[in-house]
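One protein chain is absent from this view; the other protein chains keep their places.
On to chain A.
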Amino acid sequence: MSQLLSDKTRAILLGPLNKKNPILVQVLGVCSTLAVTTKLEASIMMGVCVTIVVAFANLFLSLLRNLIPDKIRIIVQMVIAAALVTLVSELLKAYAFDVNKQLSVFISLILTNCILMGRLEAFALGNGPVASFLDGIGNGLGYAVVLFIVGFIRELLGSGTLLGFEIIPQSFYNIGYMDNGFMILPPMALIVVAVLIWIQRSRNKDLQEG
């Protein structure tokens, strides 16, 4: 593994999955984490879409980084990101109509995801295209992993299903088990994310402040 990827590349690609996780450590992109994670399928699709958008936005911005006038760099970032988000939404409408229907507004809202602008400003503007692309993939996956975990917990406990399939057997319901409707509400997503942050910080002492 160490031959395949240099240490620096590994840090760029895998760092966001753990100690530099965009949601758990940098606390970015929380709004969509709360919104789309009631169902696992939507969480996975959202993770994939964000990964694609962040990776390519990083790539394009990095290619242009020496041409962009400093005064309007934020505007340029917005235009690139908005164009990619529109592109993804157009493609979904044409080739994955049902998924697009489910995610509807949240696809356009990828644009307002702080991870996207954060990575463009903090990384792509100062690094080469390959590193930027990997950084985008890494951060996208870091986001997707958290969405997957939260979506998994919320759908399982909130609806008793995973990806729409019944998981909790009927016999459980017969003896009085009930789905926790609270899991479906946004506050519970916040609490689940908070618990994940807690677990991660207690495992990595160096992330603890003060």
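Please note the rule applied: a contact is a pair of C-beta atoms (placed from the backbone, for glycine too) under 8 Å apart; a residue touches a chain by one contact, two chains touch by 3 or more; residues count from 1.
As a working rule, contacts and distances are computed from a predicted model.
S.K.: Could you tell me which of "L-serine dehydratase", "Na(+)-translocating NADH-quinone reductase subunit C", "TldD/PmbA family protein" or "ABC transporter ATP-binding protein" is the UniProt name of the chain missing from the displayed complex?
M.R.: Per the UniProt record, the undisplayed chain of the complex is "Na(+)-translocating NADH-quinone reductase subunit C".
S.K.: Based on the whole complex, identify which of A:Leu63, A:Ala83 or A:Leu156 touches the chain you can't see.
M.R.: In the full complex, the listed residue that touches the missing chain is A:Ala83.
S.K.: Hey, which of A:Ile75, A:Ala122 or A:Leu163 is the one touching the hidden chain?
M.R.: Checking each option in A:Ile75, A:Ala122 or A:Leu163, the one touching the absent chain turns out to be A:Ile75.
S.K.: Contacts of chain A with the missing chain: which residues?
M.R.: That gives, for chain A, the contact residues 36, 38-39, 42, 67-72, 75-76, 79-80, 83, 86-87, 90-91, 93-95, 97, 101, 104-105, 158-159, 181, 184-185.
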